[in-house]
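Encoded as structure tokens, the structure appears first; notes follow it.
Right, subunit A next:
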Amino acid sequence: MRNAMLKSALPLVLLIAGASSALAEGSEADFKAAYAAAEAANKEAGSLRNQWTTTAATLAAAKKAADAGEFDKAMASAKEAEALAKASIFQATSEKERWKDMEIR
Partner candidate 1 sequence: MRLRSAIHLGSAALALALLAFAAPAVIAADTVDPVADAKAFKKFFTDKFPKVKLEDFVNGPYSMNEDLHKQWEEKEQFPPYEFSLEMGKEMFSKPFKNGKSFEDCFPNKGIGIRQNYPYFDEKEGKVITLELALNRCREANDEPPFSYVRDDMAALTAYMAFTSRGKPFDIKIPNDPRALEAYQKGKEYFYTRRGQLNFSCATCHVQSPGERVRAEVLAPALGILNAMPIYRSEWSGMGTTSRRFTTCNSQIRGVPLTPQDDEYRNVEYYLSYVSNGLPISGPGARP
Partner candidate 2 sequence: MASTIRVRATASGETTEVQALIQHPMDSGFVKDAKGEIIPPHFIQQLTFEYDGKPVFMADWGGGVSKDPYVKFAFKGGKKGDDLKVSWVDNKGATDTNTAKIQ
């Protein structure tokens, strides 16, 4: 059962890798897009009632860096926030079945 999970995760990895590799040169517009994407992902995690506290913290750091005009840093934080949010989404969806593994029977 476990390595089936390993294999099925592969497509999602590529998705994430793709998103974070496109580190464009730090411009405000890029940052805004990345930040919006991260917020949307975190909102989706919220709908699954499975947000992480570190996602919100990274989003805040991104905003702070952007306000200070450091768009490289802001972009990196926004990307990481998105990755965290996506990870929390993956956690919620995959746990829908995996929780039974540990159930006391």
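Simple rule for what comes next: a residue touches a chain if its C-beta (ideal position, glycine included) is under 8 Å from a C-beta of that chain, and two chains touch if they have at least 3 such contacts; residues count from 1.
The set was built so that all candidates are chains of the complex that A comes from, given by their letters.
The shown structure was predicted, so the numbers you read here are calculated from the model rather than taken from an experiment.
Among the candidates 1 or 2, the one in contact with subunit A in this complex is 1. Within the complex formed with candidate 1, the residues of subunit A that make contact are 1, 3-5, 7-8, 10-11, 46, 49-54, 56, 84, 87-88, 91-92, 95, 97-100, 102-105.
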